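I am attaching a structure below and will ask some questions about it afterwards.
Only one protein chain is missing; all other protein chains are in place.
After this line comes chain A, so read on.
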Amino acid sequence: MIVSMENTTTSAIEKKLHQLRDQHGVVTLGRVLTLVILAQAGHSEAALEAANFASHEHPCRIIMHVAHSTADSTRLDAQLRMGGDAGASEVILLHGYGELAVPTETLFSALLLPDAPIVAWWPHGVPRSSPTTTSIAGIAHRRITDSARDVDAFRTLEDLSSRYVPGDTDLAWTRVTNWRIQLAAVLDQAAPAPVREVVVEGAGRSPSVVLLGVWLATRLDAEVSFINAPGPRRLDRVTLVRDDGEIVLERPGRAVAVLRQPGQPDQQVAMPVRDLNGCLAEELRRLDPDEVYGEVLTTGLRDVRVARIVDTAGEMLPGAAAFLAAHGGEREHTGELPSPVSTTVRGEADA
């Protein structure tokens, strides 16, 4: 059922919700959270679809705020979707114009479920202001950003890092979960040996590539090299260089990865590229802060030892160059590290 309301207020919306529930027996059973989606005008349906999908695992009230032009006269339009039109959730679409184009806590407070955790999600990227300073984000338990929408991965991550507070999370991190699972499983079974270098290859614009590299390098106490290839924003290959040989996990297509280890036949692993629906459902599974992500984003990005960043796509993005400059100096300073296995010069653009 879809009900549209024009030029309205949130208390009118709440009243309408009650009325619909009484008249049509549309009930809200066991809602576990309120998901607030902060979208831009024009392309919000994909995010809503993902939220509806995720609601099958985590029934929630979805409040989607669509920011229209601040230049318009101030007005709030709403659309309520319940029952079959809303997955296992109820959806409240708020179109805010003028002053209401800014999602504030006071705009939402009448519509938030009592006691239930609040999750804020920016499907179109990273908000310009700090996620915590916009007031709806300030009261949210989890704040989900998507840094992959930004052009310069390193710069976006530096930005997120500088204003990280527990409860922040990013879909770029969610997208590498399966890679992390498989790599951890490989090291469970491999004889312990130090990892000399971690090489991650993929699209230079993908923050997932960076996060995975930083996580591996800091955990394994190794240097990391980023090989940036042009092409779709994907992670292509991870290599762990050890004394006894290289462990390579590579996904040439979209579904099946190949695992190579010294002294073993190649192994195939089903590892399909994850869609937005799956990622959001994973994000909603835990509502406490993801401390590991926090570490990777803050201390990890700061302390990681970078061997090289190779950009086959052409010139290096400013963020990557700045990152390399910051970390290269530190590397020389420590001075006791093994030299990278490859002879490639740091920062070189490799054809």
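Criterion: contacts are C-beta pairs under 8 Å (C-beta built on N, C-alpha and C of every residue); 3 or more make two chains touch, one makes a residue touch a chain; residues count from 1.
We take it that contacts and distances are computed from a predicted model.
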**OP:** From the list "NADH-quinone oxidoreductase subunit L", "Glucose-6-phosphate 1-dehydrogenase", "Corrinoid/iron-sulfur protein small subunit" or "Sarcosine oxidase subunit alpha", give the UniProt name belonging to the chain omitted from this structure.
**Re:** "Glucose-6-phosphate 1-dehydrogenase"
**OP:** Check each of A:R21, A:H68 or A:R180 against the chain that is not shown and name the one that touches it.
**Re:** A:R180
**OP:** Could you tell me which of A:V102, A:A190 or A:A322 touches the chain that is not displayed?
**Re:** A:A190
Subject >> Chain not shown, touching residues in chain A >> reply: 29-32, 56-59, 88, 174, 177-178, 180-185, 187-192, 216, 219-221, 253-256, 259, 264-272, 281-282, 286, 290-292
